[in-house]
Each structure stands twice: as C-alpha cells, then as structure tokens.
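Just one protein chain is left out here, and the rest sit where they should.
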Amino acid sequence: MSDKKPERRDFLFTASYAVGAVGVAAVVWPLVDQMNPDASVKALASTEVDVSSVKPGNTITVLWRGKPVFIRRRTQDEISEAKSVKMEDLKHPERDEDRAKDPQWLVMLGVCTHLGCVPLNDKGDYDGWFCPCHGSHYDTSGRIRKGPAPLNMEVPKYEFVNANTIKIG
Amino acid sequence: MKNFIKLFSILVLFFFTITQSNSAEKIDYLKTDWSFKGLFGKFDRGSLQRGYQVYTEVCAACHSMKYLSYRNLGEEGGPEFSEAETKAIAASFEVTDGPNADGEMFERPAKLSDKFVMPYENVKAAQAANGGAYPPDMSVLVKARGGGVDYIYSLLQGYEEVPSGMTLDEGVHYNKYMYGNKIRMSAPLSEDIVEYGDGTKATVEQMSKDVTTFLMWAAEPHLEARHQMGFKAIVYLIILTILVYFSMKKIWSRVESEV
Partner (left out) sequence: MSDHEYVPSSKFGKWFNDRLPLLTLASHLTDYPTPKNLNYWWTFGGILTFCLITQIVTGLTLAMHYIAHADMAFESVEHIMRDVNYGWLIRYIHANGASMFFLAVYIHIFRSLFYGSYKSPREIIWIIGIIIYLLMMAAAFMGYVLPWGQMSFWGATVITNLFSAIPLVGEGIVTWLWGGYSVDNPTLTRFFTLHYLIPFLILGLVVLHIWALHVPGNNNPIGIDVKKPSKDTVPFHPYIVIKDGFALLMFMIVFAFFVFYSPNILGHADNYIEANPMVTPAHIVPEWYLLPFYAILRSVPDKLLGVVAMLSAILILAALPWLDTSKIRSAVFRPLYKQFYWILVADVLILGYMGAMPAEGLYLLIARVATAYYFLHFLVILPVLGFKEKTIPVPLSITEPILGGSPNLAMAKNKESLDK
C-alpha cells in the first residue's frame, strides 16, 4: 500500500464530511429563521400617531410593537426641571436634550427597566413616573432617580412626519 | 439495479397517471408560453404589473384577494412596484379601522401592511350581489383549479355562442372551458377595456395572459425563490451523492467480495 492511497482516501472522506456539513447548515438555517419576526410582523414595525389633541401636561399611551409608548407634551416647568438636573445625580446619566429633541415632546417606552412593569404617570417623588412593582421613581425626562431600575426609560426611534403626527419605529 | 430502475419508472408513471386523473376532464386548453414554468422559470415583471392593473380595474369589483397585502406588490419576486408606487396604490383604497377613542370604527387610507380591500363585506353579500353565485377569492385560485394557469387563461377567452339545442337560464353564459360549460360570470374582458400604462395593446389574449400571470404570482409569491433554491439544492445533492458514492466504494473495497 503506497502512501498515496491513504491520502486520497482521506481527502475523499474529508471532502464528503465538509460538503455534508454545508448541507446541514443550509438545512438548519431556515428552521431557525422561521422563528424570527415574519413579514407581516415586520410590516407593523412602525406606527404613526396623531398627537394633535394632546395638551401640555397630558400624556397619551399608544401600542407599538406590542409595548406601551408614553407620549407626553411637557409643560415649561417640567422641561426646566428636566434640564436642571446634574449628571452626577443620575444613575444612568443622560441629558434631557438627548432624550427629547423637541423639548415639548417626550416619547419613550413605558416599560420599567427593572423587570418590565408599566410605570404610573404623575406619580412618584420626582414629578414623573412611579413603578408600583418594586418602587422605581422616574423624573420628568423619564430618567431613573430612585429605586432598583438600572436605566432610564428607553427612547425609541421616532420622528415628526408633520406637525401633528409622530412616526415611531 | 435493473429491478430498481424498472420499479422506479413504474412508480413515476403511476404517479403521473394518478395526478392526471385527479385534474379536470380531458380538455385541450389554449397554450401559451409561461415565463415562470420550467427549472429556471421567472415572472415577467411587466406582465405582472399589467396583470395587476387588469385585476384592479376589471376583476377586483367582484373578486377579493384577501390573503395578499399591499406591501407584497413591492416585494422581491413580484410585480416589484417601487416603494412610492406601492404606497400610492395602497393609499388609493379605504380600509375600516378602529375602534377609536370614542369606540367607533372609522375609514382611513390603506397602508402597506393592510390586506387587499375586499369588494364585499362577506361571502353572503358577494352572493347576493351576483345572482347567488360567489365570485371566488383569487388569492390561490390558480392552485385551486386542476387546469391551473392554462385553465384560467383559456376560460377568459372561452366565451362562445351558446351551441344549438342548449338553453341557458337567465344570467348564465356558455364557456367552452368552464367545468360544465355554464358560468355565471359574463365575459369580463373585451378589447381595450384597460389602457395599459406601458403602451402594450390590450387585446383579450394579452390581458388574459397578463392577469393569469399575476394570479400565478398571487398564488405563489415565492415561486422564483423556490426555483432558485431548488436548482442549488439539487446540484448540491448531486455533488454530495457523487462524493458519498466514491466514499462508499472505497470503504466496501475492504470487503473481499460482495455477494
């Protein structure tokens, strides 16, 4: 038995295994991907909201991607209060300007960053929101000030498509 | 090996005879070239877009297509209208949404995510408006008829004079290709009933072909992806089969003699 024989035999087997493995991967991918959001879900990825009836000091809650989104039209006092907070006092430092491009409008996911409950509006020690599940307090910019939540309420991607309509997502 | 080939060919023959007998009676349908048939079949985009126009302007008055969404018109493998065109098409239809904050339902222009608007609220309303006959939903119509695209294509051109000796009830028409020859739908297509945006002459034959192509896509929106994947899958399997075949021969050569 020359040296060539085992070499060629090994190559054949290695090649078979390699080509076979490609096939296995090609089969596995669709089975995994079918659990990813399907086309009809992805089509609902963004929502347009008419905010023309929201007066200063009022908040509306809309459903986006299955979760509540708070849209608050803030009063001047709320805006000044938000802007005057020092970064050192924040567990999750974020400037109000970075959270509300137009300071009059605060748009954020109404989901407590602790364990996912929906915080209550106009409650808590910081004139913002209070989460009754484990006692997290959020300020007028939706930032965590007291309690177990680690992060500020998330601000999703949004834009004003016209003066009265916000497109979220 | 010979036995295997014999059995395999019997089985293939068997399968095909079975499938023939399941379809409609032996009728020679009108034939045309369908661009989407065959191993490398693809849809003709222009035909799909024209077909959509025929569907919307002629058929949609009575036939719903409830499993399609407006966004499908812009997706890969279909008519592939641009996003702007698709949004405009959607916005030209009104859908019912709600309830709003007052608890009422309201009308609004359709979005890409909405399903195709139906001409009638429900099946009974459709029947009532069409002399008791329900104009079938067209989402999978091509697959729901044994003759498939050839049948639909032929039927649209198959309206003829009632043969002597046959009398038809009020509102019933004679069609050469309809199963049973009697059809409640009057001939839907006539020359130039639609003015094609791309300037193609709207003959009955042309419209029949375009709308049938559109219906084929509506029933099988992933046809092109399926054909492409199929080609790759079969080439891959053939390659792997050859490699495994030689591996098998190599391994079995260790056995002195095969009986």
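Letters A and B mark the chains in the order given here, with residues in each chain numbered from 1 onward.
Convention: a residue touches a chain if its C-beta (ideal position, glycine included) is under 8 Å from a C-beta of that chain, and two chains touch if they have at least 3 such contacts.
Because the structure is a prediction, the values reported are computed rather than measured.
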Going by the touch rule given at the top, which residues of chain B touch the chain that is not shown?
1-4, 7, 10-11, 14-15, 17-19, 21-23, 39, 67-68, 72, 136, 139-141, 143-146, 148, 219, 221-222, 225-227, 229-231, 233-234, 237-238, 240-241, 244-245, 247-248, 251-252, 255, 257-259
Mind listing the chain A residues that contact the chain we can't see here?
30-31, 33-36, 38-41
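One rule holds for everything that comes next: only the chains that are shown with their structure count from here on.
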Which of the residues in chain B end up touching chain A in this complex?
69, 71, 75, 112-113, 233, 236-237, 239-240, 243-244, 246-247, 250
Can you check the complex and tell me which residues of chain A touch chain B?
9, 12-13, 15-16, 19-20, 22-23, 26, 39-40, 43-44
